[in-house]
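Below is the structure I would like to discuss, written out as structure tokens.
The other protein chains are all here in position, but one chain of the complex has been omitted.
Here the chain labels run A and B in written order, and each chain numbers its own residues starting at 1.
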Amino acid sequence: MLARNSIRELRHRPLRTLLTVAGVAVSTAMLADMLMLGGGIQQSFGDLLESRGYELRVSPSGTIPFDTEATIPGFARLRDSIAGVAGVERVAPVLAMSVSVEVEDGGGDGSRDSRRTLALGLDPGNRSLYGLVDGDAPGMGEAVPDSRLAGELGVRLGGRLRLATASGFGTWGRTASVRVAGTGDFVFATARDMPVAVPLGDLQALSELEDQVSFAMIRVRAGYDPEVVRDAIAVLASRVEVVTLAGISEKLDERLSYFRQLAVILGSVSLFVAALLIGTITAVSVSERLGVIAAVRAIGVARRRIVGDLTAESVVLCVVGGGIGIGLAVVVAGYLESILADFPGLPVAVRFFVLRPESLATAYGLVIASGAVAGLVPALRATGLEVTTLLHREEP
Amino acid sequence: MSGEAGGRGDDGIIVVARDVTRDYRQGRTVVRALRGADVTVAKGDFLAVTGPSGSGKSTLLHLLGGVDLPTSGSVHFLGRNLAAMSVEARAALRLRQVGLVFQRFHLLPMLTAIENVELPLAAMRVSRRERRERAAAVLERVGLADRLRHRPGELSGGQCQRVAIARALANDPAVVLADEPTGELDRTTSRRVLALFQELNTAGTALVVATHDLELAAGARRRIEVVDGRTRP
Partner (left out) sequence: MRLAAALLAGLTQFAVPVVAAPSAPCPDDLQVLIERPYAVQAGIQAGSMVRLRSAPDAEPCPALVAGLFEPRADPSELMTTRPRVLFHLPHLQALAGREGEVDYFTVQLRPDIDADLAARDLELLLAGTRVHSAAEVADRASTTFRVVSRFHAAIAGITLVAGGVFLACIMVLKVQERSTAVAAARLAGIPRRILMGWTVAEAALLSALGGVAGLGVGFAASAIVNAYYQRVYETTLEFSVVTGEMVVQGLVLAVVLGMGAGLVATVRLFAADPLEL
């Protein structure tokens, strides 16, 4: 009955209710977004890494893939050793080099732009770093440029590209002519980088880095613990680092710790603001009804029932406001993501705000719980007063 | 005082207050609202408690209903010493055995008349259907059968007080305690309330009414006066 009265009170004061719901909605949206931001990038990057199906990375000590141009020399021997480790299913080496690329024959529209990009030397058939948009994987003397790069250069399937190492002034460095076998979608490419995939041997020859790779990806057989396999590989070479996908994610997370810290601070502030708003509204609402509360207690209605019904009012505000806030959070996350999409050095596929049901549920639950607590405090205070004192105050 | 001294209720005694005092602390000073009051209310009683403002009428009513406890002395309700009961046990006793009527009605503004009357029944976990029937019946008894769906804001003062009286009667209490029930009403409406009280009393409801209203007091079967915290027959 009291709860029914409370709900009707909310409808009776539409402006107050509307503003409170709006306040809770904005706070919930902010909290949910901060929860999405807090663990989003780590999960997004982790998902991206896992989607390629290789559980370990072997890279020169102190680096992470694509971090520097450091290489692992004498890789053929190391590769044989790694392949011999129990639990290793496949070793996929990658050589990443900065190159200049231009259309050799002027391209389809006669353009002759050159640009610096990243060349990825991969084993034939290794498509772990890109998906084919068009054509086939590159064979010897062939390349698969990023589809955006192909578009920018105006090159078509079967066209020819000239790749050049970045060193040497006045003339090209070492150059190679390659046929465009296909175009690809490079999962680790940043908005600015538009890589080109070539056979590993071709890139090693071009860059004079025979038997060297930037890193290698290791696929672990089902049933083997990646961490155990990692430890077994780590002892094979002293100057390489073997990291699990979680380890790489953690390193990235360390670099972007600012966003996590911001998420914690803003999330906490949002929750506090929501609780403060609900607490204020409930406190005012309760003080307006002290007479009724006193009378109902005098009649003999149990205190816990009155407290429960008064708290229900704040919970209803949070349930409604929080629900709207969750929808708002999705919209705001999209907007904030569009701003952070320009963040340099991150793969396009990595997202700062990952729409996770648990983030939304946590935000919703936290707002409702904080609203319940914020409502509970004034309700307990009001019903904890002496009934006779209240009646003396309310009756003339 | 023993349970026997206060009666068990089977002797027709509902509530007995013996030599009760009640002190209130206001800042550093202690105000003595009651100084040794004695009251007995039996079945079928209609007792008017009169006295000037601040004499302790409301305090006495609160003590009789177990809303408050005396500083000294004892109050026995249906043979039970109220001082020995917990706050929640006294609340449960009031819910079932006491009907309270206030000067300012204290109806829940967003509930209809029938919903307000249902309130104590809902707290007693009476089924929805039964409480609706009982509330409708008691509202009919106070002459508001045609105002069941009206909210307090849509009713006159007299009608609101009749809803409050219906709420007090809904749980079929042993006694109705009314504190200045006509304090906010005009003369004509006050007379209607008195008539209603007399009708209820004739039907067997025990009533204790604290009032300034001499006409209302004169309509009661019995009258005691509270002066300076002491009761006088």
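Throughout what follows, contacts are C-beta pairs under 8 Å (C-beta built on N, C-alpha and C of every residue); 3 or more make two chains touch, one makes a residue touch a chain.
Remember, predicted model here, so these are calculated numbers, not experimental data.
Put simply, the hidden chain is in touch with A once you look at the whole complex. The residue from A:60, A:138 or A:159 that touches the chain not shown here is A:60. Contact with the omitted chain, checked across A:277, A:360, A:374 or A:391, is made by A:277.
Across A:36, A:137 or A:164, the residue that sits in touch with the chain not pictured is A:164. Taking the complete complex into account, A:332 is the one of A:316, A:332, A:374 or A:387 that touches the chain left out. Listed for chain A, the residues touching the missing chain in the whole complex are 13, 15-16, 19-20, 22-23, 26-27, 29-30, 60-63, 67-74, 100, 114, 116, 164, 166-173, 207, 209, 212, 237-240, 255, 258, 266, 270, 273, 276-277, 280-281, 284, 332, 335-336, 339-340, 342-345.
As a convention for this text, only the chains that are shown with their structure count from here on.
Taking each chain's centre as the average of its CA atoms, chain A and chain B sit 65 Å apart. Remark: chain B residues 58-59, 62, 65, 67-68, 87-88, 91-96, 98, 100, 102-104, 106-111, 115, 118-120, 122-123, 167, 179-180, 183 touch chain A in the complex. Of all residues in chain A, only 1-2, 4-6, 8-9, 12, 291-292, 294-303, 305, 386-388, 391-392, 394-396 touch chain B in the complex they form.
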